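Starting off with a structure, shown below.
Excluded from the complex is one protein chain; the other protein chains are retained at their positions.
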Amino acid sequence: MTQQADFVVVLGGDGTFLAAARMFRERPTPILGVNFGALGFLTEVTLDEMEAHIDQALAGELVVHERMMLDGEFVPADGAPVRFSVLNEIVVSKTEEARVIELRIIVDGHSMTSMRGDGLIVCTPTGSTAYNLSAGGPIVLPGQNTIALTPICAHSLSFRPVVLPGAAEIEVDLVSAKKPVLITADGQAVTTFGMGGRLFIRQSPHKVHKLVSAERNYFMTLRDKLGWGRG
Amino acid sequence: MTQQADFVVVLGGDGTFLAAARMFRERPTPILGVNFGALGFLTEVTLDEMEAHIDQALAGELVVHERMMLDGEFVPADGAPVRFSVLNEIVVSKTEEARVIELRIIVDGHSMTSMRGDGLIVCTPTGSTAYNLSAGGPIVLPGQNTIALTPICAHSLSFRPVVLPGAAEIEVDLVSAKKPVLITADGQAVTTFGMGGRLFIRQSPHKVHKLVSAERNYFMTLRDKLGWGRG
Amino acid sequence: MTQQADFVVVLGGDGTFLAAARMFRERPTPILGVNFGALGFLTEVTLDEMEAHIDQALAGELVVHERMMLDGEFVPADGAPVRFSVLNEIVVSKTEEARVIELRIIVDGHSMTSMRGDGLIVCTPTGSTAYNLSAGGPIVLPGQNTIALTPICAHSLSFRPVVLPGAAEIEVDLVSAKKPVLITADGQAVTTFGMGGRLFIRQSPHKVHKLVSAERNYFMTLRDKLGWGRG
Partner (left out) sequence: MTQQADFVVVLGGDGTFLAAARMFRERPTPILGVNFGALGFLTEVTLDEMEAHIDQALAGELVVHERMMLDGEFVPADGAPVRFSVLNEIVVSKTEEARVIELRIIVDGHSMTSMRGDGLIVCTPTGSTAYNLSAGGPIVLPGQNTIALTPICAHSLSFRPVVLPGAAEIEVDLVSAKKPVLITADGQAVTTFGMGGRLFIRQSPHKVHKLVSAERNYFMTLRDKLGWGRG
């Protein structure tokens, strides 16, 4: 049935939108996000505005914005690889028992650095305003093909957020941790990550198609959500 | 004479390289940066390595990396526009007498935000590791067409570094300042900026062509300069 | 005449309060700050509330909070020393022409570090929510005898804000700058700082006496000014 849909209306918060984005990632079905409560970065339409937006969507008056996704592949030391896709971010983080973890980051086959700390966020422009922002990462305007890489509570004060080209192939290896660490995809636990496992992250061939009003621009949402001064 | 050069060797620090980059920006002459003292982000070759690198350059064994530049155009309330190009960054900042300035930032015709603080940095990926990094901005891997916009000591804690697409057209207006503020291009004072003036920034049609050893990658320089842990 | 005042009412913004604080610093005259516009950290009373607060002050129902001040003494290579006092902060910063400055910081006779960047803020707890906060420094609850030392756009990513005991004796020397740098006291230019000059900063023997309503606590002001979530 979803195969015949012209567009999909998601009712909920940004988390619901993320789940829908993953569900429809292999079919370019436009998604309209309607928020029940406070507006989100992905769900910018209120319940009151929903009907008018659906009319506009049916009339072809809404704009489709393409948003890049990331594909993750975790190859454990033993066992089958685990694959997953995200619209926001992939996070490698300590679990309750693993106090500090050390990761080696390899980009396009070149060793970038190793880091010690609580973890690492690898995010899309869409995800830049989510967990990435809380961890000190930059806001990346969506629509770009870039990947931001932001440490979580790095021990080294010199390891700062890095913006990589969308074509970068990222490998994350676990150098040391007393216990397995956690891989999270758009906020959902995917698997745990032990020594000898390798996590590969690259741009997905699929895009999310987000329906937006032609009158709305991204800066309005930024200002609303972050409380920025109006220009 | 410079019109016939196959490549240019810059002897000095990153500042000297920046000056050469602006001088040769309309002719795609590859530049090899040789550093006299501590290695720079742009001048990665030591005096000892210079001869071998020049041999490699003559033999066509060095790689040419294209680096985007920014064009600035300042249109004062009265008088002629001032135009300039940078490889690193354009900065609008308070002068000694102007204690706090307020700027309005407009991107592609949309009001982004207004900010109060010491100033604003608009930088290329190449410039991301210079003043931008000191002001809290992200490291942007060179080779990308993106522009980073980083506030200097913003009053609002919610105004964070923003990464824009390279095609973005940025306008900066001075909303209030007791005295004129300063426009700086790659660290050189260009002009002062009074009320009613408008600063436009966009990607330059010209690129800098940087000669690099095929064996060297950007992460080596990052690790050397920032003291990052080796992976 | 001011010698006989029971208390002083300051009408204006925080800047006006700072000027009054310096003017009355040698006489422990309590100061009530009334704000004309948006509430300040120092001027927490609105025009509407002014009359009631003056009545309360006359009835002895307001509380006096003591706030520490800093004394600065600049000893130039030649010429007479310059002395000044602040309630908020002393800033050493580059001028328009001085692009990067290098400072050596000495605490209680021990070399702490040298820093390169745009400048240095030395602030009281009262001043911690002013320029210090914009530069990335911590909020220090007033009433404590501590001094915060925060770099402005330091080149080194590892130089972070430092909180010193109130009894610390701080010396700042100019190691290098192409042009004299500026010393600012509570936002007012005091003098310029050339090579060979030395700036000494220590706690003042004088305190500012700030009149506050017993019903008001500092966290209310923090939440109002910073837009913090209410607990």
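Letters A, B and C mark the chains in the order given here, with residues in each chain numbered from 1 onward.
In this text, a contact is a pair of C-beta atoms (placed from the backbone, for glycine too) under 8 Å apart; a residue touches a chain by one contact, two chains touch by 3 or more.
All figures in this text were calculated on a predicted structure; none of them were measured in a lab.
Trainee: List the neighbours, among the chains on screen, of the chain that has been left out.
Mentor: Among the chains that are shown, those touched by the missing chain are A, B, C.
Trainee: Which one touches the absent chain: A:5, A:77, A:175 or A:189?
Mentor: A:189
Trainee: Looking at C:28, C:165 or C:196, which makes contact with the chain not pictured?
Mentor: C:165
Trainee: Could you tell which one of C:20, C:112, C:181 or C:212 touches the chain left off the display?
Mentor: Of the candidates C:20, C:112, C:181 or C:212, C:112 is in touch with the missing chain.
Trainee: When the complex is taken as a whole, what residues of chain A touch the one chain not shown?
Mentor: Considering the whole complex, chain A reaches the absent chain at 95-97, 99, 117-118, 131, 133-136, 152-155, 157, 182, 187, 189, 226.
Trainee: Since one chain has been left out of the picture, which residues of chain C touch it in the full complex?
Mentor: Where chain C meets the chain not shown: residues 104-107, 110-116, 125, 128, 133, 137-141, 143-144, 146, 148, 156, 158-165, 168, 217, 219, 222-223, 226-231.
Trainee: Can you list, in ascending order, the chain B residues touching the missing chain?
Mentor: 157-158, 160, 227
The rule is short, and it goes like this: only the chains that are shown with their structure count from here on.
Trainee: Could you put a whole-Å number on the gap between the CA centroids of chain A and chain B?
Mentor: It comes to 29 Å between the two C-alpha centres.
Trainee: Quick check on chain C: which residues sit in contact with 2+ other chains?
Mentor: In chain C, 157 touch at least two other chains.
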